[in-house]
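Dropping a structure here in structure tokens format, bear with me for questions.
Of the protein chains in this complex, all but one are displayed in their positions.
Residue numbering begins at 1 within each chain, and the chains themselves are lettered A, B and C in the order written.
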Amino acid sequence: MKIKYFAWVAEIIDKREEEIKVPDHVTDVNTLINFLCTKDESYEAAFANRKQIKFAINQKLSRSNAKITNNDEVAFFPPMTGG
Amino acid sequence: MKIKYFAWVAEIIDKREEEIKVPDHVTDVNTLINFLCTKDESYEAAFANRKQIKFAINQKLSRSNAKITNNDEVAFFPPMTGG
Amino acid sequence: MYIDVREEDFHVNKELERFENSSKTDAAISLFVGKVRAEENLISLNLDCYPDMAVKEILNIAENAKKKWQINNLTVIHRFGELLPGENIVFVITSSDHRTDCQEATQYIMDYLKNSAPFWKKEIYKDKSMWVEQKVADIEKMERWED
Partner (left out) sequence: MYIDVREEDFHVNKELERFENSSKTDAAISLFVGKVRAEENLISLNLDCYPDMAVKEILNIAENAKKKWQINNLTVIHRFGELLPGENIVFVITSSDHRTDCQEATQYIMDYLKNSAPFWKKEIYKDKSMWVEQKVADIEKMERWED
């Protein structure tokens, strides 16, 4: 699974992108976040307030219970401030 | 008094501008229109439906009872369609 | 602030460039350009105008826009005379610190130009000609801005 991070999420985790093979019990964004938080404190810090984090599956804004597989690209980021 | 006509008002009266010395009883736009209508049928035709006619005194949209004198510039025209 | 009522055409690009050069620190620019619609069989759009009053009235509209919104700079150019299909009629540009101010001000100015600036459009077709009538929808657009 390709995972991307943007803005202050990327700064806290100190990565913009990584390739991870996730275990079978990771089936949606919620379980992916739980899995990432077991890896490293920086993930826990980044995801501490989950309401502030948005996510996209294959470049499309998604809900936290949308299904994901190892073939998907998942991205985590704060609310957008473009324009 | 300088009087200007625009759009179909000018077409019906067949004048874009004229200089007229108006008599003393012409004190506002209403009495001016009455006076003009005694001059020529074309004025009567142009002013037949007074609700369709707007007027400006010295380049400013005005009400029909606003006072005018021989030194003023008065203009008659239909509702505007600019932009 | 620059207001111009004239017969000659203008270059949208050059006017935009001129405006930008005098608004270098403004973060938001909103431009509207209106042209003669290429209706079938339309030969020309003849715009009658009361130029002295038009300049005063556009100035008045612009001042009112500046009272309602934070506007740093503003240009309005309105043509009159015989205009061919596709030719420019009107150019309105405003700049501000935040986007909503200039976007609403440009709309406001256009809405008032339509109904309260002394211009009158006559459409000349191959087989007929007619004065454009003021539209109720246009008046309603103007009135939405009233306090």
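The working rule: a residue touches a chain if its C-beta (ideal position, glycine included) is under 8 Å from a C-beta of that chain, and two chains touch if they have at least 3 such contacts.
Just so it is clear, the model here is predicted, and its values are computed rather than measured.
The chain not shown here is in contact, across the full complex, with A, C.
Annotation for chain A: contacts to the undisplayed chain at residues 4, 6-8, 10, 56, 59-61, 75, 77-83. Interface with the hidden chain, as seen from chain C, comprises residues 12-13, 16-17, 20, 24-38, 86, 97, 99-100, 102-103, 106-107, 110, 141.
FYI, only the chains that are shown with their structure count from here on.
When C-beta pairs in contact are tallied for each pair of chains, B-C comes out on top. One inter-chain figure worth recording: chain B and chain C are separated by 26 Å, centre to centre, where each centre is the mean of the chain's CA atoms.
Between the Cα centres of chain A and chain B there is a gap of 73 Å.
In terms of their C-alpha centroids, the spacing between chain A and chain C amounts to 49 Å.
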